[in-house]
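For this depiction, one protein chain was excluded, whereas all remaining protein chains were kept in their positions.
Just so it is clear, A and B label the chains in written order, and each chain counts residues from 1 on its own.
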Amino acid sequence: MKTSRMLLALTLAAPLSVFAADEDRSAEEIAKYREMISDGNPAELDEMRGEEVWKTPAGSNKATLEKCDLGKGPGVVKGAYAELPRYFPDTKRVQDLESRLLTCMTTLQGIPEADIVKAPFSTEKKKSDIEAVVAYVAGQSRGMKMAVSLKHPKAKEAYEIGKRIFYYRAGPYDFACATCHSENGRRIRLQDLPNLTTNIGAQRTYTVWPAYRVSQGLFRSFQWRLNDCFRQQRFPEPVYGSELTVALTMFLAANANDAKYDGPGLKR
Amino acid sequence: MGSPMKIRAAVKDGVTEVKVLMQHDMETGLRKDAAGAVIPAWFITELTAKHNGRVVLEAQFGTAVSKNPYLVFRFKGGAKGDKVTVSWKDNKDDSRSDEVEIAEKA
Partner (left out) sequence: MVNLERRQALKTGGALGLWGLFLSLGLVPQGAQAEWNKPLFSAKTMNEALDGLGAILPASSEAIALTVPEIAENGAVVPVSVTSTLPDTTRIMVFVDKNPNVLAADFSFPAGTEGFVTTRVKMGQTAQVIVLVKADGKLYRAAREVKVTQGGCGG
């Protein structure tokens, strides 16, 4: 009895281990592919364009964004992204980069918020200016340590709300972010799914977004990424710059603290 | 006029390495839009790179070069501060030319 069970185990184990080896090899080859395309990230073109947008007068005030305060003082771009989201005393709320840019574009430049919010993301036909600025600002934190502060009570509160959103199950599939992103070793087809509840998982993921999406040939902002997650959960699409996406961004960004920011990245 | 390129040129041990990132849709002419209409081919056809006015690379592209083309090549010579110019032209007769100074490679 014992022997036959062992034999059964062996016969079962053999093809399984071959399968596992195949999978490992594919994963290894795909890792090599990603390494090969990491040089010459087209996101750099969006960074260049974003810097132009930043310095070009626009809106009814014919103003540039050069006086926009991203948290380190008016016009300071260097290192700003690594400290976002943060609490802003002037708006009395926690803002991520995108909601903050919305504030600057409406207050400094006089662009109506509705105009920006109705089409904030690039399409094949029309590239988004705000996404280009996101590329530029994020690129100016490349190589810096993530240092998101939770000292302000509002910042801490946003983190806690973000955490609740992460675990909030709803929609026709009864899905939460956590359904896919709270265990190690999960994947959808060839895509490894990061465990965003661990520091290492959050660090590896957060520090390479925003990113150029190879499959779409477009640069994608962090809110675009979150909105796409909500879409996959069959949730309604959050409004651009919403409190909800800011809070979730806060949860993920703070979990990524201490890692070196390495974006904008390149995604398949 | 086309969108600006991102060019990097760096010299080390007498060899200059040039990395060029171009912004271009490189449409194949085989894709259809949402309405089922063929999206016409639109792609870079020719590219020339010069070092201080001397041609160091010529290239012709077909539609199979990826969107936002990327190119790396190396030529002998070139000194810090020299100029490298890259120019392209596409099948709609649009063109673009950008220039950088050669840096010293760390």
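To be clear about the criterion, contacts are C-beta pairs under 8 Å (C-beta built on N, C-alpha and C of every residue); 3 or more make two chains touch, one makes a residue touch a chain.
Everything numeric here is computed off the predicted structure, so don't read it as measured data.
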| item | value |
| --- | --- |
| Contact list for the unshown chain, restricted to visible chains | A, B |
| Full-complex contact with the absent chain, from B:Ser3, B:Thr63 or B:Ser97 | B:Thr63 |
| Touching residues on chain B - with respect to the absent chain | 15, 26, 28, 30, 45-46, 54-67, 69-77, 91 |
| For chain A, residues in touch with the removed chain | 26, 29-30, 32-34, 36-37, 40, 180, 187-191, 193, 214-215, 217, 228-229, 232, 267-268 |
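Keep in mind that, in the parts below, only the chains that are shown with their structure count from here on.
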| item | value |
| --- | --- |
| Mean-CA-position distance for chain B and chain A (Å) | 30 |
| Interfacial residue positions of chain A with respect to chain B in the complex | 39-40, 42, 44-45, 48-49, 217 |
| Chain B to chain A touching residues, read off their complex | 3-4, 6, 19, 21, 23, 25, 67-68, 70, 72 |
